[in-house]
Structure formats: structure tokens, C-alpha cells
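Please see the structure below; I have some questions.
Every protein chain but one is kept in place in this view of the complex.
Chain nomenclature is as follows: A, B, C and D, assigned in order of appearance, with residue numbering initiated at 1 for each chain independently.
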Amino acid sequence: MAKKFNIALSSRLSPFQKFYLLVIAGFILGPFIPLIIQSFAFRWAWPDLLPGTWWLEQREKAMAPLAWDYVLSPYSRVWEATVNTVFIGTIVTVICLAICLPAARVLAREKFRGKSAFEFFLSLPLIVPEAAIGIALLMMFIRLGLAGSYVGIILAHLIPTIPYMVRMLTAVYQGLGRDFEEQAMILGASRWQVLRLVTLPMLLPGVVAGALFTFLVSTNIFLLTFFLGQGQIVTLPTLLFSKIAGGTLDASAAGITLIVTLPGIILLIISERFIKEEAFGKGFGN
Amino acid sequence: DTAQFREAFLAGEVDWAAVEAQAKDEGSVNLYYWGGSDLLNVWMDRVVAPALESQGVELNPVRITSTKDAVDLVLAEQNSGASEGSVDMIWLNGENFATLKRQDALFGSFAPLLPNAANLEWNPEDERSVLNLRDFGVETGGAEIPWSGEQYVCAYNADRVAAEDVPSTFEALRSYLEENPGKFTYIKPPHYIGNTFVQEAIYAHNPDGTGAEPFQQSSDQIPAAELARLITPGMEYLRDLEPLLLDAAGGSPRYPEDNAALDGLFLNGEVDFSCTFGLYAVATGLATGSYPEAAQQFIFPEGHMIKNKNYLAIPVNAPHPAASLVLANWMTSVEAQASKLQQTGMPSGIDSWKLDEAGAKAIAEASPGLVGVEQDALDANAAPDTNATLVDVIEATWLEYIERDSSDPIETIVARAYENLAK
Amino acid sequence: MTKVQLNAVRKQFGAFVAIENIDLDIESGELVALLGPSGCGKTTTLRMIAGLERPSGGAILFDGKDVSEQPVQDRNVGMVFQRYALFPHMTVEKNVAFGLSVRGTPRDEIGERLEEILDVVQLTQFRHRFPAQLSGGQMQRVAIARTLITKPSVLMMDEPLANLDTKLRGEMRRFIRDLQQRFGITTIFVTHDQVEAMELADRVAVIFNGHLAQYDAPAKLYQQPANLDVADFMGASNIVPGRMKSHELVETAIGEIRVASRAGFDSGKDVQVMLRGEAIDLLTSQPARGGVAGRVVARDFFGASVNYNIDCGTHQITVSEQARRLVDVGTPVWLSIDPERVWLL
Amino acid sequence: MTKVQLNAVRKQFGAFVAIENIDLDIESGELVALLGPSGCGKTTTLRMIAGLERPSGGAILFDGKDVSEQPVQDRNVGMVFQRYALFPHMTVEKNVAFGLSVRGTPRDEIGERLEEILDVVQLTQFRHRFPAQLSGGQMQRVAIARTLITKPSVLMMDEPLANLDTKLRGEMRRFIRDLQQRFGITTIFVTHDQVEAMELADRVAVIFNGHLAQYDAPAKLYQQPANLDVADFMGASNIVPGRMKSHELVETAIGEIRVASRAGFDSGKDVQVMLRGEAIDLLTSQPARGGVAGRVVARDFFGASVNYNIDCGTHQITVSEQARRLVDVGTPVWLSIDPERVWLL
Partner (left out) sequence: MSVSSPPAPSARLTARERRTRFWQMVQLMPIMAILVLLFGGALVLAILQSLGFAPWFGVNTFPDFSYFGALWGSSTFWASLGLTLYYATVSTVLALILGILLALALVKTFPSKTFYKYLYKLPLMIPYTVGIALAVLMLSNGGMLSRLAAFFGMIDDPSQFPQILKTHYGWGIIAVYVWKQTPFITLAVYAVLLGIGRETEEAAAILGASRRTIFFRVTLPQILPGVVSSTLICFAFNVGAFEAPFILGGGFPDTLPVVAWRYFNDADYTLQLQGMATVVSIGLVAGVILFGYLAAYRRYERRMGRN
């Protein structure tokens, strides 16, 4: 009886849930163990559970930088790719925020003819695969001289990110209500003062959620970057893809994989404190 | 501007000093190359870039995953009407060169005009010039310059295969696989390494016994039906081999996408043999840990080990033509070739008999060495590439007949491929 | 210190008419309540006066000057929103100073006026708190202080007390009236609670469905509603139909009721008789003259007062008494009705 | 029809003690109100009785049987949540029938009981609407119907009227009391509004800070609060400190006040004198004996009643009167205080 009570409505985990959480932790984190080992391996053949030869044993004899020596050297382009990824992600986020804020405001507050059609069009990029537009976009960009340029990639990244950003911002705008802005106006604040002193700070959870998602989506995009970067602009996903396209991972590929996870982990640690999960919910509440 | 420079240079009106001066003005050069090899990437940054720097040119090494990407870019830019594109030089060979040539997208016959052209045999009378003048049977016309020479060599894992079991013919390979099913696979066409394996099988099964010879002609010269007749035994052999390939027991045979994937299978003992373009692949593979410790090269298939070169080409709309020429020239220097050989294991692309003694010695000393085979044996079993136009057909036939398991006879498939090609 | 006039003001949202030709004169320094059921147009009226909404017709005058073209920022009005709309990311101090600091008032002056107003609303010790750390009444006071500090000439409040509990509501009413009288600000506030309107306002404007139904002092409104709707909304508990038998006597289903004679209510006219519960005395023995007979059927004890439900045959009459003596349920009683306090409709 | 007992029930959240040893006996069929300020532990108490929260100590008995180990589903209690917690994705009908359908009650029976209960709460015509399409009062009634249809033996309501306006609140109070009496269900409801508690409940449990401060009938609570806190919370307007001069006389700052003698309040004892506004008569001429002198300083008109603030020197006293006559501000007055209705603390 007592047990049943606990299960019925307690806010505690059931035994199944405890087990499930352990499985999930294994599922998410488990694969990183061989990844880390591989990044230090020189030769690691089946069926060895640990590398037969470690990178450090061979380091002096090697004809070229191996494993972490290669990954951390400028030759690997890891640094360049990281800087590119973060740079593009940041610019895309800033632009996306700047153009989505006013639009989200209109969408949340105003009624106009064609609004629902517009909203539908807005979510199309979420369902039309990148593959369907990548090559055509490349042809357009080659003509415009934007292929292989930062401008081109940033523009292209705006396509799949705008829908996320607009959704999140529209949701918070709807929750915000006009009261605050009107109150500020009555108290004598100008349009700009209202935006700067009242609207933006109050939208912050949504802005953070939207910006985080935009940044994530941008830094995760492979196909568009790959097509439009033309090898000239390397980002972490395209760099890694080139390393693992064949379906095997050597030590340097493992090292690069680890590096590719770093910005995400750092972002996670920094942002987790500012994230209000509810803010995401609004964006996906449909 | 660049077009004027091109004409003047090709007409021989620009002396090398002027080229070098203009290269300095242009300031940089965009080299597009397959960036899948760490060793090559390091060499580019560590050796090529500083060498060009010293000539006042900044190297922009663009690493691509597929050479076709660079070709696409050149053609798209050419078609957009702009006189300048973004690609100065592409590392390529075979079909991609043929494509650029067909589309008139090449800079022109620059190669013989370079100072280091002296390191190469241009005399058509000399049989040894063939790989400098023809690329997959297509005349280079000096529009690309040889960069590396390669031969298709297989390796086995001596820990898993006894020396006496190592096959040297396709029949022996099949026998081996009948004993050890699933222990072999080849890279999936249309990857050029996979194509090459298919070509060797076709040479070896040439019903006329003439090996590579008939495949030197272009598709214009050889009728579809004739080609079909010539390749049928080889294709049949490959189809029969399928059930013995890796994972075939699980339903469908598995063909790896590239040689990194094949190396991985080889290292883990999933396959016992690994065939690739790589005279020194075993030596470098051992040095990087990507090959099993007991890897040995062997002669296979006897008499049909395709040997070829790969090249550097300059597109017609190269934005930095002079710098490209300077780069091409440096790449064909002894210094470049020796360090490339030493640091990446890529064989020299220049002709040793054209070099002075010191040069020849430098190249020889740079070699990482063969493992388990002798150079003489390799030379003795060398075979030429297939003509680029036929490669397309053979590739299409493989995709139809082997991969898609088409029930159409090979003749029909080849005829269809010919039609498509004509479009 | 501004006289506010609404001349035939209309407001339409698309095809929907929210406000239909309202005329309203609010004297300088007066405290007026807008009273009416949910959706009747109270907020809309307030927003038009503030300049947040533009009238579809008519004119709004401040001291006789048409302000239709004046933007919100320039009208020098203050408005306390229904849910306070405190800026959640600013402290009490920052919230209150907002209106001055966006105007670029010098720091010193802001500081002084801040001290002063925080003292008035007794929030000095909470100045560094954020809205989330305040109680309802404290938030309310912040909202008021934030508005008063700008010295608005017209102060508007939209349902300022709707979210507070009884005790706090009482305190806040008193506080608002004190402030309003101290500064003499023309004040308009919106409510749907008739008790609140009557307690606070000098005059009450009752709005139904976008129409102004009555605009009068609270006592008048309560005792002499203009029509049945107003009477009902003002919580008139007993309305009995009847017919005038003479100038001073109405025949109703519960008996004859004596009334004060009033022009327009002549013999034979059908009327509705409104009897306020507190205008009726409950007698436990039959009076000498008149008196409607009935029986107590329910008793509600409210602390200060008691409500009795008296069954008088066809009607139940509610009688309200001070809670001094308690009459038990079931007791037969007689109702004694003061003719002066009967209202005819 | 269940007697509910709380024996020394405690509830701790981490280190925070929300409920400290509460004893409470609720008779079968009784209607009890839990009254107290926000955060005092009312909801927590209710949730423990329902089984949504597990007591940290003590026992909860239903008809003398400890139910601590009984899961929510088996206690046969009903609960109306503060914000109704209607299932937003179900129609009125589905919401109401939910409790029966999850028990596998036969369709026919569900249909019958549904008709019956919808009729009682007058929602038959809204049966196909979704909660979002209902007004506050209608939602309230759905919540009640959903609970009543399962015939719970204990009915709990958490601030059931907090979100309604005055008029609707009045209607709903009457409705709840009718229902409760009709079915005789043991009912516990939570409120922070003392008027509501007094109007509805048979007995009121006043909780402060997790302690039970007083548990009594409304009239007793109102007139004879157990301590100053309760007095204050129950809206006692006038509390004046003093010292007993005799059994029947208190000396205070506003004068001597005669009281009924009471055990424990002997001469010399310091006391607080609680004077209910409606226990004081306002005289405009000095009475023969006693009478505290003062002057009217404010008058609040509430419709049915008038409150006067009388300045009596050191203290202001509030007096509540039926609104029959109006005394003007500034008039000198005398307070006549009924000794029987003075309460000493």
C-alpha cells in the first residue's frame, strides 16, 4: 500500500525511471569513452580493448604530427574552423535577432490579412530539407559572387534559423502583454527608451532561448555550409565530415571530434544558468 | 588583365621573370585539392606555403572532399560570364580533367612552358612520355602538369594470411575467398580507386587476351557492342565475386566509400587485403598506425597493375594565373617532389631520367620504401589506365550490372551508357 | 488640476461598437469611478483618455482643449494598470524613478522626489526590492508612486484593487482617497465593484454595453437608480412589481406599500418597487398599521450585519440588519418599510 | 458522511516547517473553513487530507481509521482546485464524467448521473463546450460537478471563489452551501477572506504560520477572537489598550469603558479592549452616563452602511451604522458602548 502511494503521485522517481536515467546517461556519454581513447591511439586494431600502440610511444618517430599533435597544430584547421563556426553562429544570431524582433512583435500583436499564410510560409524552412535548396542556392550564390564567402554562408544560415527565432520571440511577446510598454509610454518614455529599458530586458528569457537555438542550429548546419562554403570556409561540422566521410576514425579524427564537441559543452555550461526551459516550451507549443 | 596575360604567356611572350613579378603582384593563389590526407595537408602548410611565401605568393590551400566540387565551381563561374573565377589550380586527373577540357575551361598549354618542364619527358617518341601526354587516354595538351605518379598495389595482413595463400591472379583471389568468405572488398565505384579495381578485372578477363590495349581508345573509336564484348567476362567475374565479399553473408556485399574506410577494415582484420593507389601506402600506413603491423605488399593482379599519374591543372578563369604558374613550376621541382615523397609517401611525379644525378638521388633517398615487393616486379606488371570516356561507361555498367543487379544484358547497359554520354 | 471632458466620444473596433457617444464631464480635482460589468467599455474609455486608443468619433478635452492629436507621452496623464505592470527587472526605486529618468530630470531632483514619494507611500524600506519580492498591496503602492512622481494632471486607475484581499483592499481604498485629496488630482478609476465605486468616488459613471447609463453621486445612484439595470447592478436585492393605487400607495403581490409621492408616478401606473434591505425594519410582532407579513427562511451572518431572507408568499425579501439581535429561522415577522426610502422605477 | 480528524499533523518541506502539529476534528456533514493569510499552510493541509502530500508526522483519520497509507485514488475524497484544474482538452461533459469513467462505471449510469449533476449545476446547455469557452463561474461549477459526481465522502475546495467578482461570488456561496446541505457532505474549504469563511462555514479554523490559532463557530470567532492576531485578521477595527479598574470597568486612553465581567480579567490587569464598529452607537448629544466624546473626521458611505471615523483624542475609533441618517464630518459626537459586546483580550 505504502509503495502504491509513493508511485501514485509522488514527485519521486519510480525504479523504472531510475534505471531509465542510468541507461540514458550511458547512451549519451558512453560513446565518448572510446572516442577519448582513440584520440590517444597510434594503432588500435580489433579486438584490442586498448590501443596496441599509443600515440605518445610513436610521437618522436613520426614523419608528421600525429593525433593530438596534428589536431592542435594549425595544419588541422581546427582553430580556423572553430573561429569560423563561432563567428558565423554569432553573426547569424545577432542578425536573426535583429530582424526577427520587430517581425515577432507584429506577429504577436497585430492582425493583418494574409497573416496565417505568412506564418505558414515562415515555418516552411523547418520542413523543406536543406538538401532541396542547397545546390540551387549555390548556383544563385556563384552568380552573385557569394559562394565561398562569409556573407553567403551567413545569409544561407538565416533560412533555417529564422523560423526558430520567430517562434520563440513571438511566444514571449504574446506572454509579455502591451501593458508594460504602454505604461512606459505614459510615463514619458520615447519609442527607443521603451525598447531599450523595458521591452528588451523583459523579453530576455525568450531572447536567450531564441538566440541559443539559432546559434545551435547555425553551428550544427552541415549541408548548406558544405555546399556554399566551397571548401573555402571550413566550419566544425564540415571539417569533421571530411575526416569521417569514409566511415572510419583515426586518432586525429577522434581528436577533432572531441574538439568539435567543446564549443557546445562550453555553451551549455555558460547558458544553462540563464536558460528558462519554459521559454522553449512556448516556442514549441504550436 | 588575366585574359591578356594568359594569351601572352601561352604565346611565349612573357618571360619567367615577368611571370614571377606578376605573381608577386597577384599576391596569392587558390589551390583546390582533396583534403582527405593529414600528411598532405601538413605538407601543404608546412612546406608549400613557405616556399611560395619566399616568392611573394601566399598559398591558399582549399581542402575539398571531392574534386568534382572544384570542377563544378569552375564551370559554374565560367557560365556566369565573369572572366575571373575563384579557382587557380586543381589537383585532378582522369574524368575531371576530361570534363574541364570538354568544357573549354582550361588555361591552355602552360606545362611545357614552365622552367621545371625540363624535369619531365615531353618527347612523344619516347614511350615513357605517355603519362605526361595522356591522362586516362585523354591528351593533356600541356593543360595540366604531372604532380605524382601512382600504381595500384594491394597489401595483405601477414598475421592473417599465410604467404603461400596470397593470390596473384583474380582466380586465386576467388579461391582464397571461397576458403575465407567475406575477407575482401574493394572501394565502391564511381570512386576512382574502385573504378581502377574494376578496370584491372576487365583487363585480366579481356576475352581477346589483349589486356589493357583496346581500352586505350576513346568511345568514338570503339563501338558499344565491341566494348560490351570486351568487358563482359570481367563484369561477370565481379558479379560472381559478390557473394564472397565483405558482409555478403548478411545479405548484401559492402563496398567502402573511400580508402580510409578500406584501411579501417584492413586494420581491424575485417578484410585480409587492401587494394589502393599507393606505391608507398604500406610504408606510410605503418608509420601512421593506420595499417596492421604485419601488412605486406604483393603483386596482384599479375600483369595488370594500373599505373598512372595525377596532375595540377589551371582553369581558364583562374584569378591569379601568374601565381598559379609559379606554383605549378615549384611543384615540379626536385625539392618539392622529394619533400612530398618523404613527408606524405606520394611518389614523385617527375621523371627521374630527366634529372641530374643529385636530383635523382634526392628523390631516391626520400622514398619511404616498398614493403614486400620490388620495384622491378611492379614495373614488370604495370598496365595503363582506361580511356576517360570508357571509364564513364564502365562505371555506369558496374552501377547497373553489379550494384543494381540489373537483369539487362551488359550489351544493353553499355549501349544505354553510350547514349547518355552522347547527350 | 485638469478638467476632463468627453464630448460624444465613440469607439469602434472594426464593425464592433465598443463605446457609443459618451458625454462625461469630470471636474478638476474630482474623483470619478467608471463602473460596469465586464466588457462594457470601461478600459476602452480610460485608454482613450490616456491617448492609448484613438476615439473613432467625438472629442476629448483637457481644460477645454482638444487633445486628440496629442501623443501619449505629452498628455501628462498618469495611469495605474489593472495588473500594475511593474517592470519586473527593476527595483522599486528604479520603477518609481522611471518616469523622471526618461525625461532626463537631473539626478538630484529625482533623488529628492523619490524620497518624498516613497515616504508618502511608505515604501522607503523596500526601495531596493524587486516587484516579485513585494506583497500585493506593496506592488499597488509602487504602481501609484510611479505614476504620482511625474505629477500627472489626470490620474487614471484601471481596476486597481481587483487582485487584493478584503483587508488590503480596504486599506488601499483609504490610501488612494487620502492621496487624491492631498494632491487634488483629477482622478478616474475603473471598477466593476459597486461597493468600491461608492466608497471611493465623488461621482460614479455607470456604463452598460458602451452606453452611459447614469452619472451621479454614490448615494443618489444607490438610492435612486435611473433604471432597473442600474438598480440591479447596484445590488438592489428586492424589486417587486406593483401598480400605483394613489400618489402614495402601491399595490404589490406582497401587500400594499406606502411611498413618498413623486412626479410622474400617478395612480394606475405600473411600477417596480425597489426596497433596500436596510430600509426595512424587522418586527417580531405585528405593527399597528401596515407591515408586510412573512417568515424568516434563511439567515446569513456577516459579522457586522445579518441578512435575513423573508418569505412573503410570492416573493422572498432580503432584509439587512445590524448584528445586534438574532432572529431565528422560522420566526414569523412583519416588515416595516419607511416610505421615504422606497424607490419607484 | 465521513468524520475527518487530524491528530498532531506536521508537514515539513526540507528544513521548512509548513504545518506544525495541527489537531482538527471535523464532524461528519460539517462545513469547515480553513482561513488564514497567504502562505500560512491552508493548501498544504488540504493536500495532506486529500493524500496529495504525505504528512511528515501525525495521523489523519477518516471515521477513526488512519488513512496515511491510502493512495489518493482510494480515499474517496473530492477536491476542487483553486484554479479549477479542468482538463482543457475535454468538454464539460467529459470533464464531469471523468471520475466515473475511470472507475469503469457503466455507460448508462454515467449518463444518468451526468444529467442529474449537470442539471443541479445548471450547465446542461453548456455540456459540449470546452473549458476555454466558459466564464469563471461556469468553470467553477464544472469543477464542483466533476467532484460531486463521484459522491466523495469528503469534499475539499481550495479558494474556490478567489477569482470571481463580487456578484458571482455571492451566487456561488449560496450555491455551495445549498449543495453541501442537500448532500450532507463533510466539506472543508480554504479561503483567505474572512467574510467568505463566516458566511459559509459551520466552523472556521484560523491558521497562522502553520499553527492553528482558533477553531470556532463564525460568530464566536468574530465577537470573541482568541488573541490579537485573530482579532486583527477578523477585521476588528478598534483595539484600545487599557487597564482593568474593576471587574466591570476598564480605564483607557479614550476614557472609561464599562464591560461585562469575565473570569481572569481582574482589577489591575493590563488588557486590550476590542470594540466592534457596530457595537457602538453614535449619539449627537451627550448621554446621561458614560459615553466617550469625539468628533467625526471621516465618513465612508457603503450603500447599506456608513462608516464613521471618530477622533477621540489619542485614538481614532471606527463606528459602523446602518445608512439611515448621515452625520456630517466635523460634528461632535458621543459613543455609547454596549458592555455586553465589548471583548477583552
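One rule holds for everything that comes next: a residue touches a chain if its C-beta (ideal position, glycine included) is under 8 Å from a C-beta of that chain, and two chains touch if they have at least 3 such contacts.
What you see is a predicted model, and the numbers here were worked out from it, not measured in a lab.
Note on the undisplayed chain: of the listed residues B:N123, B:S252 or B:Q375, the one touching it is B:S252. The chain that is not drawn here is touched, among residues B:S83, B:Q375 or B:N420, by B:N420.
Where subunit D meets the chain that is not shown, the touching residues are 50-52, 72-73, 77-79, 81, 83, 85-89, 91, 98-99, 102-103, 129-130, 132-133, 146-147, 150. Seen across the whole complex, the unshown chain contacts subunit A at 7-9, 11-13, 17-18, 20-21, 24-25, 27-35, 38, 45-49, 98-100, 102-103, 105-107, 110, 112-114, 117-118, 121-122, 124-137, 139-140, 155-156, 158-159, 162, 166, 216, 219-220, 222-223, 236-237, 240-241, 244-249, 253-254, 257, 260-261, 264-265, 267-269, 272, 277-282, 284-286. On the side of subunit B, the interface with the absent chain consists of residues 66, 68-69, 71, 76, 79-80, 95-96, 99, 182, 188, 190, 246-247, 249-252, 254-255, 257, 264-265, 267-270, 392, 396, 403-404, 420-421, 423, using the contact rule stated above.
To be clear about the criterion, only the chains that are shown with their structure count from here on.
Averaged C-alpha coordinates put the centre of subunit C at 26 Å from the centre of subunit D.
Centroids built from CA atoms put subunit C at 92 Å from subunit B. Residue positions of subunit B touching 2 or more other chains: there are none. In subunit D, no residue touches at least two other chains. For subunit C in complex with subunit D, the residues that touch the partner chain are 38, 165-167, 192-195, 198-199, 218-219, 222, 234-235, 276-279, 300-305, 320-324, 338, 341. Residues of subunit C touching subunit A in their complex: 50, 52, 72-73, 77-79, 81, 83, 85, 87-89, 98-99, 102-103, 146-147, 150.
Across the complex, subunit A meets subunit B through its residues 41-46, 52-53, 55, 58, 61-66, 70, 73-77, 138-139, 142-143, 145, 147-148, 230-232, 234, 241-242, 245-252.
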